[in-house]
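Once you've had a glance at the structure underneath, I'll fire off some questions.
Note that one protein chain of the assembly has been removed; the remaining protein chains are unaltered in position.
The letters A and B name the chains in turn, as written, and every chain counts its residues from 1.
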Amino acid sequence: MSAIEQQGVALGGLEQAELPVARPTRRRMPTPRAAVLRGLGFVFVVALLVFMVGPLVWLAVRAFSGIWQYPRFWPSHWTLQWWRTVFDDKSLGRSMKLSFEFAPVVTVASAAICLPAAYAFSRFNFPGRRVLLVSLFATNAFPKIGLYISMAGVFYSLNLMGTFLGVVIVQLIGTIVFMTWIPTAAFSAIPRSLEEAARDVGAGPLRVFFRVTFPLAAPGIFVAMILSFLAAFDEAQGTFLVGIPNYITMPTEMYTLVLNYPEQAAAVFSILLAIPSVVLMSLARKHVMGGKLAEGFQIR
Amino acid sequence: MVLPPVAVVAVFIGFPVGAAIAYTLGRAGGPNSTVALLAQRQHIVHHGVTTAAYREVLGNPHVRADLWATVWVTLVTIVVVVLLSWAIGLYLRLSDTRISRIVSALSVIPLFIPVVIASYAILTFYASQGFIKTLAYHLGWHSFPTLGYTLTAVAIGEIWVNVPFGVLMMSSGLNSVPNALIEAARDSGASLPRTVRSVLLPMNVIPTVIVATFTGIYVLGSFTVPYLTGPSAPNLMGVSMANFFSAFNQPQQAEVMAMIVFVLAVGIGTIYVWANVRASKRASITS
Partner (left out) sequence: MTDAQTPAGLLIDRVSKDLGGRTIVSDMQLEVHAGELTCLLGPSGCGKTTTLRMIGGFLQPDAGAILIDGSDISRLPPEKRPTAMVFQNYALWPHMTVFKNVSFGLRLRKLPKAEIRERVENVLELVGLTHHIHSYPARISGGEQQRVALARALVLEPKVLLLDEPLSNLDAKLRVRVREDIREIQQRIGITTIFVTHDQDEALSLSDRIAVMSGGRVEQYADPRTLYRHPATHFVASFVGAMNFYTGTLGGDGFRLAGGAQVPVDSLSSRTPGEYEIGVRPEDVTVSSNGDGGAEASVVREIQRGHYKELVLDVGGDEMRAFVAPDLPAVDRLRVRFSRGVLYRDGVLQEQSESPVAVR
């Protein structure tokens, strides 16, 4: 792989950086084939737009619709009454508050547990390292329901059912893979010589970690934390199983809502539930797109 | 330092999974006793093990239908996600225009949306009075099938949810191929499609495997998407597992189904691990 990496570095060179890959010559007058290709490209983009965004727009419109009869594209009557319905419902408010309590707690706990491990995975090549990395991945492979059912047994015997800690643990489990893999890749990407240079000028190991290693790995850790926050925020099944009747979070509420409330109220609730995700992911967007997520999934 | 997460996984995943295996084989003692207390239709032995629960579940035609549905939806989702990710990833790699930036933004939207909401949105979009039906109606196609509450809707939902990961993975892989390697192929006389086939494709086997395996494992274990968008039966195993547990009060059967899905997922996971190990072995030889 070293050859590839060298070449990758070289591409950063001044003159080549801005040059796109050679494309077939664009003639002034498009040939029929080029026109067909461009047309197909346009159709593809429109189809992608409808496929990706259509459902969300359709749902969002619903949240403001009074009367909407098939087969009309838009409601004939607009209203804000569904927003009032949702905001007036005390239990919905409580579930929102709960969601915003659990997710940060879970994220911080997960970071505290997993980041030291991520550092160890990236810096020390101990026996069984890869096996352990992969076995964390096994947490993803076992279907969640099956896991929750048999976890219930463990939780009962530890008196965790219906407790705050129980819900935190259930949500935490879904974050461990992100929180270990992505920061591991982020730490591995930092050349060891940078740390050695800091040691060389007299910084102790802890100072090196907090002044050199951590800031450089921060984007990857940031992505991992946001993904963990969202994973915890969106976790419904396990929370439902462990948390009832004391702890009903927003996504758990959503399941009942979809079945029991009018569609419009569910749409309003959906928008509310989506806001933190959209905000947080927008913050992390640059790093997620920049490959921090993808790097985490290649075991080295 | 590695201990805490491994311990958490061992206690809260490893141990329960071990208990689940024992339970499916007929052992209801220890950690399984609480669950087993109220369950119905259990196959219990006090010495040794029994495969009675497995035989019952696999003999159940409804479960078999669910299993096939799961396998089909998983395969379709994998194929479509891999193709879409490659198409979008290639497009983003080879062109840098306003349209390509729009495509790149579009393809990661699902990352921003909780799965519950996505499933619900997709359900309403493809429902009997949803946008697709409305559009078909206005185009004069009155008999257009309703996709909501069908396995097609489930597949659509799974694809929607998995596209961002696929695109991120593929573009990261494709972007790590230096321009010079592509240009060298063009210079040798290869057309663009031939360059893709001879250079980009063989150099991106690993990302492709990762996309395929993670998508597959995700779909196999998924609950929310099929629960909200799928039919009552046959539906994916995740949903029927939950039904066996909560509606029929048969946790042992639910666990058996979980084991079956787990075996499938591990099968897929093995491909992922094998591909990664092979790649890093090759890398360690060369560097």
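Quick note on the criterion: a contact is a pair of C-beta atoms (placed from the backbone, for glycine too) under 8 Å apart; a residue touches a chain by one contact, two chains touch by 3 or more.
This one's a predicted model, so the numbers in the text were calculated from it and none came from an experiment.
Peer 1: Given the contact definition stated above, which residue among B:Q40, B:T97, B:S128 or B:S198 touches the chain not shown here?
Peer 2: That would be B:S198, which touches the missing chain.
Peer 1: Of the residues B:P178, B:G216, B:P234 or B:G269, I need the one that contacts the missing chain.
Peer 2: With B:P178, B:G216, B:P234 or B:G269 as choices, the missing chain is touched by B:P178.
Peer 1: For the chain left off this view, which of B:T51, B:T97 or B:S188 is in contact with it?
Peer 2: B:S188
Peer 1: Taking the full complex into account, what residues of subunit B touch the chain not shown?
Peer 2: 178, 180-181, 183-191, 194, 198-199, 202-203, 285-287
Here, only the chains that are shown with their structure count from here on.
Peer 1: Taking the touch rule as given, give the residues of subunit B at its contact with subunit A in the complex, in rising order.
Peer 2: 1-6, 8-9, 11-13, 15-17, 19-20, 23, 31-35, 87-88, 93-96, 99, 102-104, 106-118, 120-122, 124-126, 128-131, 133-134, 137-138, 160, 163, 165, 168-169, 171-173, 175-183, 186, 192, 206-207, 210, 214, 217-218, 220-221, 223-224, 227-228, 237-238, 241-242, 245, 251, 254-255, 257-259, 261-262, 265-266, 268-269, 272-273, 276-277, 279-280, 282-283, 286-287
Peer 1: What residues of subunit A sit close enough to touch subunit B in their complex?
Peer 2: 1-4, 7-8, 10-11, 16, 19-24, 41, 44-45, 48-49, 51-56, 58-59, 62, 70-73, 113-114, 116-117, 119-121, 126, 130, 132, 134-147, 149-154, 156-157, 169, 172-173, 176, 179-180, 230, 233-234, 236-237, 251, 254-255, 258, 263, 266, 270, 273-274, 277-278, 281-282, 285, 288-289, 291, 293-295, 297-300
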